[in-house]
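As you look at this complex, bear in mind that one protein chain is not there, while each of the others sits in place.
Take a look at chain A:
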Amino acid sequence: MSPTERDGAAASGDAETNTNGADHGVDAVTEALTDDPDRFADAEWAPGGSAISGHARNGRVAADGGSAVSEFQQKADVSMTAGERRRQWLEERVLAPARIVWSDWRARTGVLVVILYLLMATVGQMLIAAPSPNQGGYLVGAFRTLEFPLGTTASGVSLLSQTVYATPSMLTMIASGAVFTVILGTVFGTISGYKGGTTDSVLMVVTDIMMTIPGLPLTIVLASALQIEGNPVVIGILITVNAWAGLARAIRSQVLTLRDAEYVEASRIMGMGTPTIISGDIVPNLMPYITMNFVQQARAVIFGSVGLYFLGVLPYNSVNWGVMMNAAVNRAGATSSPAAFHWLLVPMVTIIVLALGLTLLAQGADRIFNPRVRARHADTIADDDESSSNTTGGI
């Protein structure tokens, strides 16, 4: 399927809103149903904005009336070159979301924060010397010297350097945990919701079992039983080891409302395989929800890992924000020692800022995936484009 079509399918869940946004007034559901790349050609005769109720195919047949030419034989008035398609894809997929993000202060802040941490994990390592004992004096306070802007630990390690060098493994851990949850939750949820029957029962039994196991104790037990030795990817997965179950449940119920949608049924009738339908028709509709969950899980991994590192139950082989906090409290009693408080505060603020950034990003993601907002921004793009080039607008 071309991007255009896919988008039609994706947006069709919100057919009402899209109808208003579409220049040619073609009902999105109809577009999806026809699965016809040349559907714009029908614009003149298509029943403007008519809602199709009941069985989709019946509705279409009724709308076609006595037309002599089958839709399947129609050709496009306008053809797009590969370059134009690429540009259109870029407009829709990158620039429009980017503009939405930029127009919203929450999303903008979230993105900036995440970019900042990514830079810390990459460029930061090149700019700042690796942490090592006796870099500076013992327990130098924060903002006292230029050499150690965030101060030092009780063994003279620069806190800035520790914070920066902990970033890559933390981000890896966060990403691995979030990806693990989202993929497993989506796979279980969509398959189980779409297939139904025995598959559904079996998958949901597994899901329910996972859901009933208390996550934190399970993580602690697994962390000590497995030979993980501080690998951040494995720890990220461990922390979210059963968090996917809740997501799977939620996604399943969403899929149940989508599986009987007309365009899904159409794909089914056309003989498309389950994976194609799930990935082409169902998952795109769930993307907002999934993305929101990805960010939420990322936050959960930060809090979970930092908490467990702080308690000292996770193995580690490199510096890490939770371990920094643990060290501050256990080695220097930072909670009630003014001299060592910065040691606790620096990793804490680092974590809070990242968590805040991710939260804002999640709110921003909501806007990106909200078709109404996107449509407005896409319109803007289209208007601009129409004046300068001949590209087809309307999406």
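Just a few scattered comments:
One rule holds for everything that comes next: a residue touches a chain if its C-beta (ideal position, glycine included) is under 8 Å from a C-beta of that chain, and two chains touch if they have at least 3 such contacts; residues count from 1.
Here is the rule we go by: contacts and distances are computed from a predicted model.
Considering only "2-oxoacid:ferredoxin oxidoreductase, beta subunit", "ABC transporter substrate-binding protein", "glycine dehydrogenase (aminomethyl-transferring)" or "2-oxoglutarate synthase subunit KorA", the record for the omitted chain gives "ABC transporter substrate-binding protein", by its UniProt protein name. Residue A:V313 is the one among A:L95, A:L119, A:M287 or A:V313 that touches the chain not shown.
Considering the full assembly, A:S132 is the residue among A:S79, A:S132 or A:T145 that touches the omitted chain. Contact with the omitted chain, checked across A:S79, A:S155 or A:S279, is made by A:S155. Considering A:G136, A:P149, A:G196 or A:G230, the position touching the chain not shown turns out to be A:G230 (whole complex).
Of the residues in chain A, those that touch the hidden partner chain are 132-134, 138-139, 154-157, 217, 220, 223-224, 227, 229-230, 311-318, 323, 326-327, 329-333, 335-337, 339-340.
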